[in-house]
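Could you have a look at this structure, given as structure tokens, before my questions?
One protein chain omitted, others in place.
For reference, chains read A, B and C in written order, and residue numbers begin at 1 within each chain.
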């Protein structure tokens, strides 16, 4: 019986991947990463190939609609492509709670991707908070493991060196560990205005990412989410007009959502 | 001398159990689990067979009435039955404090039950918070490790797929670990209205559980608790009538009691 | 070079003790334990024989009057007695901060006392909070590892079974571990009224303890502290008379001082 004192990754044996890239989309600012990951998984009917459990995740199980239960986890999904690099998508319910847990989980995931899946490039997806009013077409900010990768992505309208401060959590740590392990990667961050859910920011990243990877993708589902979010926002503004102190919509989102 | 850096389980050697089931009733919402466990132990004069100590429990000892002291623990009790499956009841003073501790303690308990007691089915008992006024006959909600087990229990009026969100703590984690270890289990949650102590919710689960296991049980003691709780509640309402801001009775119970 | 990832105990080699008893007086309620320990060390000019360092103690060093510095620690001191059991006194700057740290430090200390010093009886000293006004002659409450030890101490006016709830921290944990390791012990708690410093409670325990161990002790120093505390209290009461909301003197002491 395995131990639950450390992070463990259970995976399908005998996988043969074609030089895979990893796309990491976990809960975080505007939930941008998770929205992108879930859209890719849905549209490409990606198959789950591995599951990450960790004592550093919240000590919770989900009550499922069918009456079963499911432990908090991160999950790897595979999109097989003919004659092209395979795509592995990582998403999940939560990020690790403590700093120590963040280091352990992120490092084990990078190690697993490099050593077991033989991958060599990691995309991490996140949101980049900008204050002020909602932007019509969100920009995509980037940070990468090397100047070579920056040069490569700058062609695609990713803005490097324009976003400042820090990347908190897995989206940053995994790239730092990638660099340590001599593999390359880029963090793509959709410009986000503090929503708990920012599908517009997610779509901006999704389009750049799929163009880059030569994938055609139907965005109908995400477009519907964008409309719904915009509508909710307008209603909220209407309700609040005349109020002296207008809370920023979704301002509770200021608490980084990677801690759920 | 053993170490106190990890969770340890001390147990009676030479136990021979007949295909035991485990009933887990620890402190939690409405204290439902603990009330059920303690009632079973009292009524069947169950014998203590194992004790769990952990550095993840609160760093406290209890001052006992006889002047002795007792370290915070979880404890296994045995109800031997002729010609039927034996019943092992787990209860205790507290759940682990940290997420990491919750994973370690719950996993070691499941492992102990499977490997040392040769058990193969786990019941975890909890409360399920519903807001609003007190219910006359609390429902029992359920979540299980497999569809087969759900089908089996749905016959007994356990409501599957009707409760949502998450199960926090041991009642959920132990079933997740049971599933990982290929044993079955169900979480039975009594509908509870935020009391620190909800003996009515506990009785609802107790009745379903004992019927299921073919046990006859005297509920006199629990009925007395229900009456007492109802009386306390009425007095509280009387005192508070006329007050603008009425605190929900036992609203401090909103803080999950598993963290004491 | 040793590691600082775990609690370590550095001790004088070649010690030959005569069946020693351990008296534990660490920071805690009313600082009772520490006051007793420091009084014994001062009056008997006890020699330091061991030092406990732990990553679970606060990450601090003390600036000493002579310009040197000293890491937070717990310290063992020896009182050699001719023809009688030797006495080892443990005191220190702080208790461990986390529950896990409390378990580790307390367990290592008991193990060290049993295995390296060959001791077989532990006294832990603490305060027992009682609300209300200051008591003229504080009682001494006790909890012990066995009925035999209770019977032995009840003769000496220690009140067993009269104090309830829990003992938080080292004074309780060390006795729980003593019991696990088949050695005996008693926790003596001076009745205390929420002072940060309660020398009156400390004196009550000190007198019982020294009588028990057949030691003559000069309490002049402690008597001076009692007078000084009483004087401070009276001045405080004078200043506060007429104030609507009188803070309990030393009410910040409600925060258990073992976490500094």
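Everything below uses one rule, namely that a contact is a pair of C-beta atoms (placed from the backbone, for glycine too) under 8 Å apart; a residue touches a chain by one contact, two chains touch by 3 or more.
These numbers were taken from a predicted model, which means no experiment stands behind them.
> Using the whole complex, pick out the displayed chains that touch the missing one.
Its contacts among the visible chains are A, C.
> Among A:167, A:206 or A:222, which one is in touch with the chain left out?
Counting the whole complex, the residue in contact with the absent chain is A:167.
> Give the residue, chosen from C:3, C:220 or C:241, that touches the chain omitted from the document.
C:3
> Which residue, A:30, A:142 or A:199, contacts the hidden chain when the whole complex is considered?
A:142
> By the contact definition given up top, give the residues of chain A that touch the hidden chain.
Residues of chain A in touch with the missing chain: 99-100, 102-104, 106-107, 111, 114-115, 142-147, 150, 154, 160-161, 163-169, 172-173, 175-177, 179-181, 187.
> Given the full complex, what residues of chain C touch the hidden partner chain?
1-5, 55-71, 97, 101
As a working rule, only the chains that are shown with their structure count from here on.
> Based only on mean CA positions, could you tell me how far chain A sits from chain B in angstrom?
Roughly 37 Å separates the two chain centres.
> Need the CA-centroid distance for the pair chain A / chain C, whole Å please.
52
> Where does chain B touch two or more other chains at once, residue-wise?
Residue numbers touching two or more other chains: none in chain B.
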